[in-house]
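Only one protein chain is missing from this complex, and each of the others stays in its spot.
As written, the chain order gives the labels A, B and C, with residue 1 at the start of each chain.
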Amino acid sequence: MAHVAMPVDKIEPSYLEVTTNTHKGLLGWILSVDHKRIGLLYLYTMLAFFFVAVGFGFMIRLELISPGKTFIDAQTYNQFFTLHGIIMIFLFIIPGLPAVFGNFFLPIMIGAKDVIFPRVNLLSWYLFITGGLVAVAGWLLPGGSADTGWMFYVPYSVRTTTNVLPALTAAFLLGFSSILTGINFITTIHRMRAPGMSWFRLPLFIWSLYATAWVQVLATPIIGITLALVIIERTLGVGIFDPVLGGDPVLYQHLFWIYSHPAVYIMILPAMGIVSEIIPVFARRTIFGYKFIAFSSIAIAFFGSLVWAHHMFTAGMSDTAMFVFSFITFIVSIPSAIKVFNWVSTLYKGSIQADPPLLYVLSFIFQFSIGGFTGLMLGALSVNIHLQDTSFVVAHFHYVMFGGTGFGIFAAMHYWFPKMFGRMYNMKVATWAWAIVTFGYNLLYFPMFIMGYLGMPRRYYDYLPEFQPYHFASTIGSWILILGLIIMFTNLFVGMRRGAKTPKNPWGGETLEWTTQTPPIVENFHEVPTVTTGPYDYSEYEVAKKEGT
Amino acid sequence: MFTSSSNFTNDVDALFVYITALSLIVLIGITVAMIYFVIRYSRKRNPVPKNIEGNLTLEILWTGIPLLLFISMFYFGWVGYKDMRAIPDDALQIKVTARMWQWSFEYPNGLKTDTLYVPVSKPVRVDLHSMDVNHAFFIPAFRVKKDVYPNKKNDAWFQSEKVGRYDIACAEYCGLNHSYMYSAVHIMEQKAFDQWFADASKKANLEPKLVAQTK
Amino acid sequence: MSDHHHQEAHVIEYGKYIFIWLALLAFTGITVTAAGIGLGNWTVVVALLIASTKSWFVLNYFMHLKYEDRVFKLFIAVAFITFAIFITFTFWDYSFTR
Partner (left out) sequence: MSSSAPTAVHHVHRDDYGSRMGMWLFLFTELVLFGGLFIVYSVYRFTHQQEFHIAAQELNTTIGLINTIILLTSSMTAAMSITAMQKGNVRFAKGLVWVTIMFAFAFMVNKYFEWSAKIHHGIYPGSKELLNKPEGEILYFGLYYVMTGLHALHVIVGVVFFLFILRHIGQGKVHQTQYVRLENAALYWHLVDLIWIFLFPLFYLIH
């Protein structure tokens, strides 16, 4: 890729030292319109929410270690799994990659100085943080936090006396934040690409963000209006979904999943982009099937918007709907399969360095594949009827969302860490953390497949004794996973503070972010670079051999 | 896995095994290839990479073959589902009412129970209705599940194949005691069932006759 | 996709706007009359067709879509197709016996 003439030795103050406004300290951060600072604001707040949600997950698992009451009552348990879901989905995994790493790296990777609407970008962070605080407020107010599950299914969400309104409002605000980020990214990708950065020279992470942004813009408003309708229904008694007033609870589910299924793709697509970035760098060779990976992102975004009702196969839909939605569900798995095959092929005849980012990517491919395969089982109608609403589904979507997206986020953190902070974490510790996290993760979720098939319904506070061994293994897994997470984040934190300074391009990446200073200066580049090749041009290593050097 | 306990069990399990087997083959293939490549082409062993941009034949193969396999999975799933929808006309009709957090069953003659008793090898149709929020009628051993709504009629059916007692669970989250919303279905020999039905109906001052089934 | 700069402004004369406005008023008249006659099941179809025509005028002239780049037209096609999909696919469920 293009190499920009930049003085090698002269290190300028980075975005960490220089802000875009006149304020100092905290204000210099929360009022900054620098996309990199906003990316970090997202990172810190998002991680804070992540830890809280992990805490709830830990307690859910602890409660389930044995049948009967272990340490919390049923009501608290119901509130905990609701909070776990809302926080993980709306505050961690949806904004996780686009808002943190998209914000930080999208402009740099296309050779731009910032996103096109920097102030709107800051506004979306404010909406994000407000949404998060409203969600937390609902948890502290009298009445207790919502106990509806993150799906807010009507009529339970209209009936329950807990604080559903703050949770709904929070989700609404967060949706709006996500929309604004999407608008910003689409326009930025269209308008701000550096000279020579044609569409097919875009890094694949950018392609995946582009597809994601479209889903954010076009699907999120549906959930916005749906949740707003539930708010109106609860506060003003307007008859929309409430069966007592003639409403149709299944219609609510349609509208909910019209957004929430594509939302799964908002979560997974950027992670797929990360994988496509990391593999070529650590295999030191060009990606296999660039265009197939790029177009499969668009195909996933498109077909992914047509399959929402596969969450409702037991709801009593028409046979036509069952046929169509099941069929397209199988079709949508094709582009994902294409990606997996291309990634594995990219390892072929590479020159591979198995550093932590790549290790997380390998876990991603393994776990995402399991998530995908179990998705096939859920897509087959007759099997779905049996598996719907059991812990099999819980395992399936955790394999996709945590085993996939979560590990994608971990991979991204380890990959871009040196660029973001100019320091390096301890590689050995990171590798150990990876091993522990991967093992704990699989021990936590795999048993759920088995007990799900044996008939363990989801969202159960208590269970029949026959499921105990699986629950026990799963809870042990959660402890190992959390141990691994603690090691991983401590290592990153220590690295951020005291890690060794890194050169501009520690991994040998070829995309534009590795050509700029580490950590980057405020507007990324002094001169906008001119791009002359595709994003993963590693031919120099091959040439070097032929010339005998 | 369970031993076959209803008319659906075998079909559903067979399809599940089919998909699982195919998935395992591919999963193992992917994983082994990945690990092998990482070791075989490690930077130490293979310091010089080879840039391969892609291969159209491969792309077509790994789009086409999965597509065919997926369509076969879809097809078997659809066929199995059609069976679940084809409720026989002579099925014993039971009205099932769900409320937070219990089930109640009503026989054609008006007999109400909180546990379901049905004769073995006889098709049973359940008409599902909820008094309050959403529930789901789930007999894991029979591979039967259907959501139960207020203001909407749903139904399901099954035909047991073995005498015994099986759990009925609520599978759609419905609040505080969701996990305790269990009931059971007792599958009885026809004679034993008739006896039970006559006794229970007499006790409730109802005519001990299963009224002719009307659709 | 052409993303080159496209800064020269296209000025639409007042007269044209008045003409479009008159057309819109005429269509409003037609839709009210059509609803009055009672076309049975076709009432909705006719009403929606007229409303779509009206929006076509608003989009193209008032909102200048006609003079915008091709990308904008592509965008709006994507948005409308998405919405069309949402509504058709919902009706896969509702318009067949459940």
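Everything that follows uses one rule, which is that a contact is a pair of C-beta atoms (placed from the backbone, for glycine too) under 8 Å apart; a residue touches a chain by one contact, two chains touch by 3 or more.
It should be emphasised that the depicted structure is a prediction, and the values quoted were computed from it without experimental measurement.
Of the chains on view, those touched by the hidden chain across the whole complex are A, C. Of the options A:Val217, A:Ile293, A:Met322 or A:Val400, the residue whose C-beta touches the omitted chain is A:Val217. Chain A meets the missing chain through residues 13, 16-22, 24-25, 28-29, 33-34, 113-114, 116-118, 120, 179, 182-184, 186-187, 190-192, 217-222, 224-226, 229, 232, 236-240, 245-248, 251, 254-255, 258, 522-523. In the full complex, chain C touches the omitted chain through residues 5-7, 9, 11-14, 17-18, 20-21, 24-25, 28, 31-32, 35-36, 38, 43-44, 47-48, 50-51, 54-55, 58-59, 61-64, 68-69, 71-72, 75-76, 79, 82-83, 86-87, 90-91, 94-95.
As a working rule, only the chains that are shown with their structure count from here on.
Measuring from the averaged C-alpha position of chain A to that of chain C gives a distance of 36 Å. Chain A and chain B have Cα centroids separated by 31 Å. None of the residues of chain B touches two or more other chains. Counting partner chains per residue, chain A has residues 250, 316, 319 touching two or more of them.
Of all the residues in chain A, the ones that touch chain C in their complex are 190-191, 193, 199, 214, 218-219, 222, 250, 254, 258, 305-306, 308-309, 316-321, 324-325.
Put simply, chain B touches chain A in their complex at residues 1, 8, 11-12, 15-16, 19-20, 23, 26-27, 30-31, 33-35, 37-38, 41-43, 46-55, 58-59, 62-63, 66-67, 70-71, 73-74, 76-85, 132-134, 136, 138, 140-141, 143-147, 149-154, 167, 169-180. Of all the residues in chain C, the ones that touch chain A in their complex are 1, 3, 71, 78-79, 82, 85-86, 89-90, 92-98.
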